[in-house]
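My questions all concern the structure below.
The complex is shown incomplete by one protein chain, all other protein chains being positioned as in the whole.
Here is chain A:
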Amino acid sequence: MTILQAPDRRDHPAGRSLARKRSMTQATSKRRGATYELERGYRRMIIPAILAVAIFAIVPLAGMLALSFSDYHLIRGSKGEFGFHNFARLLSDQRLVNSIYVMSVLSIFGVAAQVVIGTAVAVGLQKIVGKWRLGRVLFLVPYAVPHVAVALIWLSLFTPTLSPINAFFDLFGFTVPTFLTTQNGAMFAIIVADTWTNFPFAMLIILAALQGISTDLDEAAAIDGASRVKTFIFITLPLLMPALLMVTLFRFIDSLKHFPMIFVITKGGPGRSTQATNFYAYVQTFQNSNVAYGAAIAVLLFLMAALISFYVARLNQRVSQ
């Protein structure tokens, strides 16, 4: 007796194709499952970072925003007013206007000096070869010194009775001008100290960018008879543009946080002429106990920094494309 057996569908060409499809679907599904698991794992891995940002950035920021709408005073407490009164006051505050002017001058001239000096040093260092390359480390030293220490060093250098620079020129009968007793002089002193400690950042970025430019271009330009200056201006500089742009904008954002230099070197003086915006927020908050108004100034500063950051991100995207 012949027992009829149902044909194995896998023996049939159509069945084989179906089985293959099924097996592929299962594999794909398994792979998808694995990918999903992997993605879930990755997502879990960023939870600590999200928590850290939430706790250390978003919560304080929300707190600052809430304070800026209140009337909270460290001594007098709060009368319960909640509204835009602090922001309305910002509009007519001459000290705030002066602080924005001071911050702009310090940032624009400081960053310009840092980028120019950083580029010049980077170009010089790139030419150095052999064991002397280790000398590059020396240029990083100012960047490693704490800002308060930098400020104290420059306070001494700008104080005529303590400064070796003044003592040196005195030997030849020259009088070095006094910097810390005029607004322009005091701002110049802060810019010099800030430039000294921050130009190595610009130098590092530019040096890295320079090393990414092929030397073939220089050689080709030399063969065509271009001078070194022309080669730098018409070949190297355009290729450095993305790096220069980025370093300028990053330094500009960072420069909005002028504090240790002002606090140590001038204490905001002479008068109030070097009180930059964040220093003014500090004065209102800690010195005048006016926490709510200090928070409103900080919110304004945050918005300015956020706008610049947004612009940096957009620019970064465009440069990358």
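Simple rule for what comes next: contacts are C-beta pairs under 8 Å (C-beta built on N, C-alpha and C of every residue); 3 or more make two chains touch, one makes a residue touch a chain; residues count from 1.
The rule is simple: contacts and distances are computed from a predicted model.
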item	value
Chain left out of the displayed complex - its UniProt protein name, from "Cobalt transporter", "Sorbitol/mannitol transport system substrate-binding protein", "histidine kinase" or "NADH-quinone oxidoreductase subunit F"	"Sorbitol/mannitol transport system substrate-binding protein"
Options A:F109, A:Y143, A:F232 or A:F263, residue touching the unrepresented chain	A:F263
Selected residue (touches chain absent from view) among A:A27, A:A88 or A:L162	A:L162
Residues of chain A (touch criterion as defined above) contacting the omitted chain	55-56, 59-64, 66-67, 70, 72, 74-80, 82, 158-162, 166, 175, 178-183, 186, 263-264, 266-273, 283, 286-289, 291-292, 295
